[in-house]
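Before I ask anything, let me first share the structure, which is written out below as structure tokens.
With one protein chain held back, the other chains of the complex are shown just where they sit.
Moving on to chain A:
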């Protein structure tokens, strides 16, 4: 048993081993369909999610596990129960793994210090989303064979993005060059220390990229004045059709979903030939099966 709290702390070989294992789960259901037979995986979602929750649920069931789906709404959390009390109570019912989504960065780390079963971070605050980064790396590896020497451009709200942090760590660990691009207000200090290059000029960066990963823009950031309007954001940092034509031939378009269509990504690009967005979702199940196998 081990935890998956973040990509931080995982070595290249470990990531590659996990991705290899995920390969064995494609096509669907081909490997170890009963490895979690008779066991329970608890999905603890303190924050809303569709993709990640259903993907983990599907992965667990395909490994033969029962799934406890718990959400904060309507739970004792609304009565003021602490995070640790909540998870300790759920742990006492006997799951082999806790899959945790929480709005506070570091919440799974706190939990992992106080429970004995495996803790899998399904997205914590603005910190990490390791399973998303692994499925992104998996998707790129399927297209490219290996990531060494490739450039991935991550565009948008880097400051608040756990997807960006995990991807910077994961993709650079696998040998890719990662460039983070967005308005200065949404680029945190210290991205270089994480391993990314930084630019505010999307048009200049775009032709160098082998893949462009657009991030979901949280629209309420406009009211916090991180940028003047979604219209202006879209003009400067949205991947529209004209911009997508500046991309290298064969370059890929990615998005962790859900998409604000027409804001960070034009519908025609999201659904276009370069887009691997639905492949990402499909690969997510295989990657999460591998994660559950390794961690449970």
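Throughout what follows, a contact is a pair of C-beta atoms (placed from the backbone, for glycine too) under 8 Å apart; a residue touches a chain by one contact, two chains touch by 3 or more; residues count from 1.
In the analysis below, contacts and distances are computed from a predicted model.
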{"item": "Identity of the absent chain, which is to be given by its UniProt protein name, from \"Dihydroorotase\", \"Thiolase domain-containing protein\", \"Acyl-CoA dehydrogenase\" or \"Sugar ABC transporter permease\"", "value": "\"Dihydroorotase\""}
{"item": "Residue among A:34, A:82 or A:185 that touches the chain left out of view", "value": "A:82"}
{"item": "Option touching the unshown chain, where A:91, A:128, A:157 or A:264 are the choices", "value": "A:128"}
{"item": "Full-complex contact with the absent chain, from A:21, A:53 or A:102", "value": "A:102"}
{"item": "Absent-chain contact - pick from A:18, A:44, A:120 or A:191", "value": "A:191"}
{"item": "Residues in chain A touching the chain absent from view", "value": "8, 82-84, 102, 104-107, 109-110, 124-128, 162, 165, 188-191, 193-194"}
